[in-house]
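Handing you a structure now.
Of the protein chains in this complex, all but one are displayed in their positions.
Order of writing sets the labels: A, B and C. Residues in every chain begin at 1.
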Amino acid sequence: MYEIRRFEDRVNELFARGAIHGTTHLCAGQEALDVSLALELRPTDTVSATYRGHGIALALGMTVHSVLAEIMGKAAGCTGGVGGSMHLSDPDVGLLPTFAIVGAGLPVAAGAALAFQTRGEDRVAVCVFGDGAANIGAFHEALNLAAVWKLPVVFVCDNNVYAEYSRIDVTTPLSDLYRRAGSYDIPGVPVDGMDVAATRAVLAEAVARARAGAGPTLVEAKTYRFAGHSRADQATYRPAGELERWRERDPLTLARVELLATGAATADDLTALEKAVREDLDAVTDTVAALPDPEPATMFHNVRGATA
Amino acid sequence: MYEIRRFEDRVNELFARGAIHGTTHLCAGQEALDVSLALELRPTDTVSATYRGHGIALALGMTVHSVLAEIMGKAAGCTGGVGGSMHLSDPDVGLLPTFAIVGAGLPVAAGAALAFQTRGEDRVAVCVFGDGAANIGAFHEALNLAAVWKLPVVFVCDNNVYAEYSRIDVTTPLSDLYRRAGSYDIPGVPVDGMDVAATRAVLAEAVARARAGAGPTLVEAKTYRFAGHSRADQATYRPAGELERWRERDPLTLARVELLATGAATADDLTALEKAVREDLDAVTDTVAALPDPEPATMFHNVRGATA
Amino acid sequence: MARMRVRQAIAAALADAMREDGSVMLFGEDVAAAEGPFKTSEGLLAEFGPLRVRDTPISEMGFVGAAVGAATMGMRPVAEIMFMEFLGVALDQLVTEAATFRYLSNGRVTVPLVVRASTGSGLGFGTQHSQTLENWLTATPGLKVAVPSDAQTAYGLLRAAIRDPDPVAILEPRVLYAERGDCVTGDEGIVPLGTARVVRRGDAVTVVALGQTVRTALGAAERLGTGVEVVDLSTLVPWDRATVLASVARTGRLVVVEEAPASGGWGSEIVAAVTSAAFRALQAPPFRITAPDVPVPYNKGLEARFSPSADEIEYQLRAYLETGEVPDPWWRREGVAA
Partner (left out) sequence: MARMRVRQAIAAALADAMREDGSVMLFGEDVAAAEGPFKTSEGLLAEFGPLRVRDTPISEMGFVGAAVGAATMGMRPVAEIMFMEFLGVALDQLVTEAATFRYLSNGRVTVPLVVRASTGSGLGFGTQHSQTLENWLTATPGLKVAVPSDAQTAYGLLRAAIRDPDPVAILEPRVLYAERGDCVTGDEGIVPLGTARVVRRGDAVTVVALGQTVRTALGAAERLGTGVEVVDLSTLVPWDRATVLASVARTGRLVVVEEAPASGGWGSEIVAAVTSAAFRALQAPPFRITAPDVPVPYNKGLEARFSPSADEIEYQLRAYLETGEVPDPWWRREGVAA
């Protein structure tokens, strides 16, 4: 989590000083969910996520080098620089190309689960999406399909209160999105998405349920987006004090308190770990910044495969 | 209702002997809903319905002549013969062109309601759609939008147990579709769609609610499709005895019993009425059959309007 | 070789592919228990069972997306869209997702998916169920589009599409489903994507047709006698430039016959590309015979006039061959529209 947070800070800096082209969507405040997911999945499981995907990519095990190089459009990035921040992917860690179209990942995750079910494998597909995505048709169609076919998929709504610049109450008649599971007769479970232990427990159960063939679950993780929506957004539309209240429950702080309280780590351990993360990030940033851009020919690669 | 039933029988005959081109979707068994709706609406209200729309068109007040001529592709039909059975319409009775794309009518009805709300009018929009349509994305998006904007619209699901050749349980994880209202924090109300009095009461309340500015309602009318889905479908996929059980609750029989029981009509009244309906239908059928087809130039009309 | 209907050829292709490859599966509305709204999946549920042949809810976005997801995990799904128009509620999954995954994963996530959709006019289904709408799919790098014109191409293009490593859309002219034709099945029956077929030889004019216009163009050509070469384009993306250019090099004249309205139609691409590449070989203006720019009308007589008939094609080809000029379409000749 600490690595993800520092990574997002770094991306923000690089973007601000023009070293990153286009747009970025930071996940600061939502790291606990990404990390919990990674901890509850097996390498053979598969994840579909969104443009706000740096955190899940790193949590699943993609390297800082590969992710940062992609975001900076380098030839060494995970797609060779043709995808960018919104399209991270690595099948080795189970990450499908992240989705830039809101809601598109849900049916695709259901389909991955369908493949597992049809072949009788005990693999699970997970889809992470936002609160805003819960209003689009693909959400409804995917949950209905997954429910009626009892697919091994877990739908995880990362409810960070905002969709772009719109607060959830402006666009959505109810803020407890887990209740939408009722429309499909599947379990809907809310969880404090700032708390790793709580989130892991809920995810573990949903994943186990899917793996056991008992069908899909809708999990709603209550989180908060510490940054703006994208690029230079300062999020001035937030009600006064809201950010500050949520920051008191910063997942990094909660995790630190927990680790120290349970004796899983000492303050010194954590300081050393954090220092190592920062140093590593600095070093990788320098390395990546010096890497070459892709050749023009790159844009012609991977448009289609060789016909047998 | 009697007129609608006989009309559908007639369409069926005409189709079988090749006098109707293309396809038709009959509504026998579902007439009580169409009639109840027409009775609870004002002429200034608006209805969006589906390809299974002969009944609602007649109930709202379109003439047998206009509807039958359209179905037979005659120049005198409501769209001049270019629309056909799936695209009946008449703004004078509040009927938008009926929708051949499943689910498409729901957002459009919400939009009609939006116009009424924006202009401060006390008009109501109603959308009738099938059980199968409750699984498509447009259903979800329209209900969410209508709920969050508190639009004066009533969504009426005509749950006739089948979508084409698929029974509801094959495609839908729950058969009580009114429960999906919970996803939008709006009222969801089931009703016996074979019973005019019960249906009228539920619709009256939902329409009043919309008119009063209290927002949308999802009404689920439990009905049954007595005919096949379309054209020559014999509906051999029905479980044995299902049709027969529903036929015991034929809305025509129930209405007849009710009318006689309350003394609203005598058996002689009804016999006379039915006879008049049959004679009228025979006469109109002969008239319409003799009408001319549209000129080729007709296909060039109404593609676009005159620019100011 | 057997004689069969186009819909039977499709069912045969699906069955053969499913026998050959356990990862092939089929889903769509009423494709399983009812064996397809147009009976293009007869026998499949019985042979391959409910895991591989599935009836879906009415949720084209959901099940096309599910096909995309299953394909990323190594299945070879065939998703059936009952009427092409319904892709209007699901286009995103095919065009924006499926077609880009290979690119967006450095070639590591692939989508060997087939989407079949029935298209076109001629059966009285009305404005919203009678269009061809190839244009929705033809500007998407990464996506292939094929259109059969008879039993053999229905069988062979579908087999090729299922084996293709990338997403392929097959647009099936609905009016042909009941047509009978000879069909070689098995590997020899496969029609490679990207290859056009010269279905009639001639040296006066090259007529490029597709789907249901192949038989109307052939009908017109027969009546005109020798001289008319008819090319069945078969694959629309990528289309077979070599075959078309070679034909035009011989004939010096190009006419494209399309079922749908002129505006936005696929034929302009053929005309434009051939003109750019073979300008000096053209002895007369290339042109397109199409439907008028109107929605498909329902009335039987109107619908029959909407798409170019063999009569209309014959008239226009004859006038063109005689005068070397582009003839007027019927609605201009009859003065009913501009």
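What we mean here is this: a residue touches a chain if its C-beta (ideal position, glycine included) is under 8 Å from a C-beta of that chain, and two chains touch if they have at least 3 such contacts.
Predicted model only: the values in this text are computed from it and were never measured.
Shown chains touched by the undisplayed chain in the intact complex: A, B, C. Screening B:I20, B:L37, B:L60 or B:V108 against the full complex identifies B:V108 as the residue touching the chain left out. Residue B:T79 is the one among B:T79, B:N135 or B:S183 that touches the chain missing from this view.
On the side of chain B, touch with the chain left out of the figure occurs at residues 46, 48, 78-80, 82-83, 87, 89-91, 96-97, 99, 101, 104, 106-119, 125, 137-138, 140-142, 144-145, 148-149, 301-308. Although one chain is not drawn, its touching partners on chain A can still be listed: residues 21-23, 73-74, 81-87, 100-103, 132-133, 135-138, 163-166, 170-172, 237, 293-300, 303. Counting over the whole complex, chain C has residues 61, 85, 88-89, 91-92, 95-96, 99-100, 103-104, 127-128, 133, 135-142, 237-238, 260-261, 263-265, 267-269, 271-273, 275-277, 279-280, 282, 284-288, 293-295, 326 touching the chain that is not drawn.
Please note the rule applied: only the chains that are shown with their structure count from here on.
Viewed as a contact network, the protein chains are fully connected, with every chain touching every other. Here the spacing of chain A and chain B, counted between their Cα centres, is 45 Å.
Chain centres here are Cα means. That of chain A falls 40 Å from that of chain C.
Along chain C, residues 56-57, 59, 61-62, 89 each make contact with two or more other chains.
For chain A, residues touching at least two other chains, in rising order: 137-138, 140-141, 144, 148.
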